[in-house]
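Omission of a single protein chain aside, the complex is shown with its protein chains in their original locations.
The letters A and B name the chains in turn, as written, and every chain counts its residues from 1.
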Amino acid sequence: MALLEVNNLEVSFGLRSGGVKALRDINFKLDRGERIGVVGESGAGKSVLGFSILNLISNPGSITGGEILFEGKNLSKLSASELRSVRGNRISMIFQDPMMTLNPVLTIGEQMVECLLAHRKIRKEDARNIALQKLKQVYIPSPETRLDQYPHELSGGMRQRIVIAIGLLMDPDIIIADEPTTALDVTIQAEIMELMLELCERNNVALILITHDLGVVSQVTQRTIVMYAGRIIEQGPTKEIINDAQHPYTQGLMNALPQMAVPGARLNQIRGAMPALQRIPTGCAFSPRCDYTTETCRHTLPGFTESGNCLVACHMVAEMKREAAQVASLAQEVKG
Amino acid sequence: MIAFLIKRTLQAMVVMFVISLISFSIQDNLGDPLRELVGVSVSEVEREKLRDDLGLNDPFLVQYGRFAANALHGDLGTSYFFKEPALDVILKKLPATLELVFGATLIIVVLSVPLGVYSAIKPGSLLSRLVMGLSIVGISIPVFLTAIGLIYLFSIELGWMPSYGRGETSAMLGWDSGLFTADGLHHLILPSFTLASIMLPLFIRLIRAEMMEVLQSEYVKFAWAKGISPWRIYFVHALKNTMLPVITVGGVQIGTMVAYTILTETVFQWPGMGFLFLEAVNRVDTPLIVAYLIVVGAIFVVTNTLVDLIYGLVNPTVKLAGGK
Partner (left out) sequence: MSDQTQILETAPAAPGRWHEFKNSHLFHSFTVDRVAQLSFGIFMLYVLLALFAPFLAPFDPYDIAQIDIMNSEIPPSWEEEGEADFWLGTDAQGRDMWSTILYGTRVSLLIGLCAVALQATLGICIGLCAGYFGGRVDSILMRFADVQLSFSTMMVAIVVLAVFQAAFGTELYQQLAMFMLIMVIGIAEWPQYARTIRASVLAEKKKEYIDAARVIGLRSPRIMFRHILPNTLSPILVISTVQVANAIISEASLSFLGLGMPVSEPSLGSLIAGGFEYIFSGSWWITVIPGAVLISLVLVMNLLGDWLRDVLNPKLYKG
């Protein structure tokens, strides 16, 4: 049994006039110790996916279908107190902006100890010692003094280390990291990412890494999920997706990477923009921006096709493969 | 901390200087002390000599210097009406006003925090909507009408509460107080609620609005993700941040409250400073008016400093010691 299994998850933001589906047909599995990357443009629903696992979507939004099985328990059906015993304990989260994540009026120590006390029956001093230990694990210099400091006294990188330490407090099974480095200086980004990788490997923690940085995904994760307009359009082993993307959108993302461009030439952007959630076209949501679009694409939502080890939601996968094979054989003939 | 206190003391001195200057120019332009001192029968020559003797013909700044020097010794002149030192007259009435402010503050603090927090946490509930509805009605009723309404209902129709005065007082720690007798407390209820009625809806709405904003913040979301109890999230994580702007506004509102004691005391004939001040205005009792201004100015300065101090203690990003 997988550690975490998400089946047909659907999340809607119910405004008075009907509702908007922020996530549709989300299916994926996560094994113990596995690291999975979730990529896509902003607004694709990556963060909503991260928050929905712990049922933390704020008010107008809610889970409207499907199930999230954590060790066989459906998280979306748990009572408030049962859910609390999972949050921060078995599954913890790391947020995007460390400047906003820590409460400005509470000391680092208070914010760490309260988490331990919420999940374990231990004395305050013991909790403090555990907190200290975790701060050492994330390589915070002079951790004793940090415990009594307030967030504003620390730098952004330091704060994110503390947030990671808080995430590790209860030795969780899964960490969900929502763009943990985007708000940081470029120089610190790599440090933090390395730290996370090291900690996950050492403690055998599963990681769901939400990011738009394909480079990071390729370094850190074993599997990748590509999202577009609230739907997973491709998932599979990271290596295969990076080297041989099947979905035209994923291909577009790859080609848009600066290192893929010819020096001096323009970057290869995907034309157009992702539609707003209220205006998702029928059929394939990517069809207005896609070079391979056919009538079928415009009218029917593509199901998932297996292609190698990947699952791809595209009508044209077989077509594109055939085309590629033709091109290859043509090239062979020309050579020959 | 010491740097903060020195800075605040300097600021306070500047403000008090301005107040004293204003007070003095009021005294200088209002009423003729000679009229109070001598009769009509005194001749013009004698008057002029008296003026010189009293220093009334000295330059403005010299006269102000004398006024300020006397004021620093606690001498703010003699009330025309009471024939007593003006400051003594005012200070005798101070406890009554402070008790009123204390009662009202107690009501505001005890009611506004739970109601504001509740209506922020459960904005859709019946009680929240009732509280919000009543608060806007409360804001719309002038304090003197609240007073009249309460008197009409509880004193005239029901006869449960006294309609005026302070009731029996007892001496406590050199303080003639109504807080320690049943009769005094009984008299305090209606005026306190009246005075609280202006501020209470304002604070409920403020706390609710701030709290709702804080509840949307990332750090509250992160607190939920840590799996800590809702009680702790609401009352430790959220409320502490909510109180920062509330304390600032509260400081400003204390000034407003002192002003509204004048209205409340007038309706309830509460023997406090405000009531005394209005009487002094009607009698053109200049030294008393000036003394009131200086005492009220001092109260403003002290409370504002206290509020800043409390704000600094609650908000760790403010360094009282200067420094960063």
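Rule of thumb we're sticking to: contacts are C-beta pairs under 8 Å (C-beta built on N, C-alpha and C of every residue); 3 or more make two chains touch, one makes a residue touch a chain.
All values derive from a computational prediction rather than experimental measurement.
Participant: Using the contact definition given at the top, list the shown chains touched by the missing chain.
Facilitator: Those shown chains that the absent chain touches are B.
Participant: Please identify which residue in B:T9, B:Q216 or B:T256 touches the non-displayed chain.
Facilitator: Going through B:T9, B:Q216 or B:T256 one by one, B:T256 is the residue touching the chain not shown.
Participant: Considering the whole complex, which of B:S119, B:S192 or B:N304 touches the chain not shown?
Facilitator: B:N304
Participant: In the complete complex, the non-displayed chain touches which residues of chain B?
Facilitator: 15, 26, 29-31, 136-137, 139-145, 148-149, 151-152, 156, 245, 248-249, 251-253, 255-256, 258-260, 262-263, 266-267, 277-278, 281-282, 284, 286, 289, 293, 296, 300, 304
Definition applied: only the chains that are shown with their structure count from here on.
Participant: Measure off the straight-line distance from the CA centroid of chain A to the CA centroid of chain B, and report it in whole Å.
Facilitator: Taking the average C-alpha coordinate of chain A and of chain B, the gap between them is 55 Å.
Participant: Which chain A residues qualify as touching chain B in the complex?
Facilitator: Against chain B, chain A makes touches at 54, 56, 58, 80, 83-89, 92-93, 95, 97, 100-107, 114-115, 118-119, 150, 152, 163, 166.
Participant: In their shared complex, at which residues does chain B touch chain A?
Facilitator: Going through chain B, the ones touching chain A are 216-230, 232, 236-237, 240-241, 244, 314-317.
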